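In what follows, a single structure is set out as structure tokens and then discussed.
Missing here: one protein chain of the complex. Every other protein chain is in place.
In this document, chain identifiers A and B correspond to the written order of the chains, with residue numbering beginning at 1 in each.
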Amino acid sequence: MTPEFILGCIILIVGVIAVGFPRPKTYLSRLISLEIPGFGLLLIMLAYDEMLALVTFIGVTAISTFVLVRAIERKEAAQ
Amino acid sequence: MNDLLAFLFAAVALIGAVSTYFQRDRFNKLIAVGITFGGIVPFIVDRGYLDVAIITSLIIPITTIIILLICRREIHDA
Partner (left out) sequence: MIALYVVAAIAVFAAIRATVERNTGRKLPYVNVMNFAVAGALVLLLDHPLSLVAAAAYFVGSTLEANAIASTYAGGGRRE
């Protein structure tokens, strides 16, 4: 039970609650809250010394954020 | 890193994570995400993964700037 693992679990739970029940119920607030469980998962991967998984996870998070931003932009332009 | 130092940086990360949920403005939410990231980088460096810290601290601001493209200020208050 390293401090990274405990902190990662706490941040993961807080982030999942924040994504599941966003305060202003908009797409943008849910997308911003989606970063927080990513950080929690990063800390848990760090506790298990998985370096390659960590770098891949960060890169894929950035690309998927870009895709989601494009999707939200298109959705808001259609309304 | 001893216990006191780990507690201090964990406090920074937890303050950011909790305040991301309770802030209502979109810019305040982005600022809180930045605070969370500032809390977790010392843990990455303390494990010895300096290359991971370099890559991470260059990619996360790019993610924030991508999100900033769709949160320009609304026109309604003008």
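List of remarks:
We take it that a residue touches a chain if its C-beta (ideal position, glycine included) is under 8 Å from a C-beta of that chain, and two chains touch if they have at least 3 such contacts.
All figures in this text were calculated on a predicted structure; none of them were measured in a lab.
The undisplayed chain touches these shown chains across the complete complex, B. Where chain B meets the omitted chain, the residues involved are 1, 4-5, 8-9, 11-12, 15-16, 19, 25, 27-28, 30-32, 34-35, 37-39, 41-42, 45-46, 48, 50-51, 53-54, 57-58, 60-61, 64-65, 68, 71-73.
Keep this in mind: only the chains that are shown with their structure count from here on.
Look at where the CA atoms of chain A average out and do the same for chain B: the two points lie 11 Å apart. Residues 3-4, 7, 10-11, 14-15, 17-18, 23-24, 28-29, 31-33, 35-36, 39-40, 42-43, 46, 49, 51, 54-55, 58-59, 61-62, 65-66, 69, 72-73, 76 of chain A are the ones that touch chain B when the two sit in their complex. Every residue of chain B that touches chain A in the complex is listed here, in rising order: 3, 6, 10, 13-14, 17-18, 20-24, 26, 29-30, 33, 36-37, 40, 43-44, 47, 49, 52, 55-56, 59-60, 62-63, 66-67, 69-71.
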